[in-house]
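Structure record follows, encoded as structure tokens.
All protein chains but one are shown in place.
Going by the order they are written in, the chains are A and B; count residues from 1 in each one.
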Amino acid sequence: MTAPLLEVRDLSKAFGNVVTANNLNLSLTAGVLTSIIGPNGAGKSTLINILTGFIPPDSGRIIFQSQDITYEPIYRRVRLGLCRSFQVVNVFTGLTLFENISIPILAAHRRANGLFSTVSGEKAVREEAHRILQRIGLQEQGDLPASALSHGDQRVLEVGIALAARPKLLFLDEPTAGMNPVERIKILENIRQLSQEGEVTFVIVEHDMDIVFSLSERVIVLHRGDVIGDGPPEQIKADPHVREVYLGEEVVA
Amino acid sequence: MVQSLVHVCLAGISAGMFIWLVASGLTLIFGVLRVLNFAHGSFYMLGAYLCYTFLRFAGVDFWLGVLLGPLVVCVVGYFMERFLLRHVYPLELPYQLLLTFAMVLIFDELVKMIWGAGSIGSPTVPGLSGSVSIAGRDFPVYNLFIIAVGPLVALGLWAMLEKMWWGRIIRAAASDREMAAAIGVKVPALYTGVFVFGAWLSALGGALAVPYVGLLTTGMGEAIIIEAFVVVVIGGLGSLKGAFLGALVIGLLTSFGTRFIPTLDMFLTFILMAAVLLWRPQGFFAES
Partner (left out) sequence: MNRSWTYILAALGIAVLIGIGLFSSRFILYLTMRVMILSIFAMGYNILFGRTGLLSFGHAAFYATGAYGVALCTIHVHSHPVLAVVAGVIAAAVMALIIGFFCVRHTEIYFAMLTLAFGMMVFSLMWNVRGITGGDDGLSGIIRAPISLGLISIPIMKDSQYYFFVLMFFVVSVLLIHRIGRSPFGLVLASIRENHVRTEFAGLPVKRYRLAAFVISGAFAGLAGGLAVFLESNVTPFAAHWSRSADPVLVSLMGGLQTFSGPLVGSVLFVVLRELIERFTHNWMLWFGLILLAIIMGFRGGIVGSTAALLKRSSEQG
């Protein structure tokens, strides 16, 4: 068995009296499309924020590809291959789609420091940006500013920016929120395909249980900072404890 | 030595009280409107010039001048908020700052056009013009009066914000303006009110400064706004308590600085400001 892609050891975080991560231990395996679910306030977003470096943990360790990254700054985690998308639209609204995608590519190619070269002269970067735009189905709009896109397309672009950073592990925070059904199918198909190609390992936070159970190979259930369920979708669906605290609530609501 | 120290202290405190009057309005406006008003020092200057004008040309009593001058400034403040500032709230921060900066230039030049570019001498206050002996040296009665006014204003503000219903509305709006709007507070009117009130505080400081400063100059607004900035930064942007303590610190620091290390006193003030911004950006005296 190979070493896990990401390992979380005894991770804790509390905001005042609210515990959002309680001695969490997790490990994520490369190539396994994983979903994190849990009721509101379960600590899903906090967990992603801690793992990607947005907020520091109170204690514990994060090991990515056998390297301790607990206190690494965000940009270095991204360079190592740990990236994320956001729950709300978080793109460069005033820049063109092409530029949006180019920024992480420039970073990944270590070409972002050039003062006197031109962006248009970076052939490799340009080709890769076009490839990604094509992949997410926005190649036609490459020269439009991101602000001209529909909300759903901006969400697609958001995923595109995250992909352009060449992640090995990519956290998607509610990737389909605010999308219409057509866009939703498009983006999910994209995720499934990319996951099968095996270069990117996805971890998805989602509310829509249909998506979670149809897409994931593994489901982790969080509740008040604890992992209360972890396994293949069928097993989670059948788990009485999970049903009680989470799925049960969902049915009642 | 001791007597000189006492006097340096007293001078620092009285200087600090003027800064406090400007800083209190500045920090109140920032707390509610989220706008840092460069033109706040101009209100101070206008308060002084208008008070002087009432004394000199209308022949009114000093206290009437102190009442009337700031009232005129309130009208100026009303127009500035209502017709200019209100339109830049949705814009990015630089535009808000630059708008108030533009107002500084306009106010300064208008004052020069109306009252002349030179400095003008100011009158003494009947009844408060003498001095008393403190620690074996004379100290102006008027400065003692100012030392009393500062805490009184602070007390009044505290009572207003803590005890009165509209004080509570101001505090609610300062902490969460969406929420305030949701519970039915007329936010635009509140903004105008707070801005005008802040302008009044600053102009009151200016009017009271007329006998104190001796000479009125167009630079007086710019000089005090920088000190008030330092003060609200040290106290924590939006904190009145912080502004009061900050004003005392800056008043004393400047007073001691001028007395003992005159070459570095301005430098020290800005070092303090930068240090607070770097290590405690929420301010030195702000809670939490």
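Throughout what follows, a contact is a pair of C-beta atoms (placed from the backbone, for glycine too) under 8 Å apart; a residue touches a chain by one contact, two chains touch by 3 or more.
Computed from a predicted model, the values in this text were never measured in an experiment.
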Residue among A:Ala30, A:Ile63 or A:Ala112 touching the omitted chain: A:Ala112
Contact partner of the left-out chain, one of A:Lys13, A:Lys44 or A:Arg84: A:Arg84
Sole residue of A:Thr52, A:Thr176 or A:Asn190 that reaches the chain not shown, by the stated touch rule: A:Thr52
In chain B, positions touching the absent partner: 36, 84, 87-88, 91-95, 97-99, 101-106, 108-110, 112-113, 222, 226, 229-230, 233, 237, 263-264, 266-267, 270-271, 273-274, 277-278, 281
Touch residues of chain A, complete complex, unshown partner: 52, 73-75, 78-79, 83-84, 86, 90-95, 99, 102-104, 106-108, 111-120, 122, 125, 161-162, 164-165
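Everything below uses one rule, namely that only the chains that are shown with their structure count from here on.
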For chain A paired with chain B, centre-to-centre distance based on mean C-alpha positions, whole Å: 50
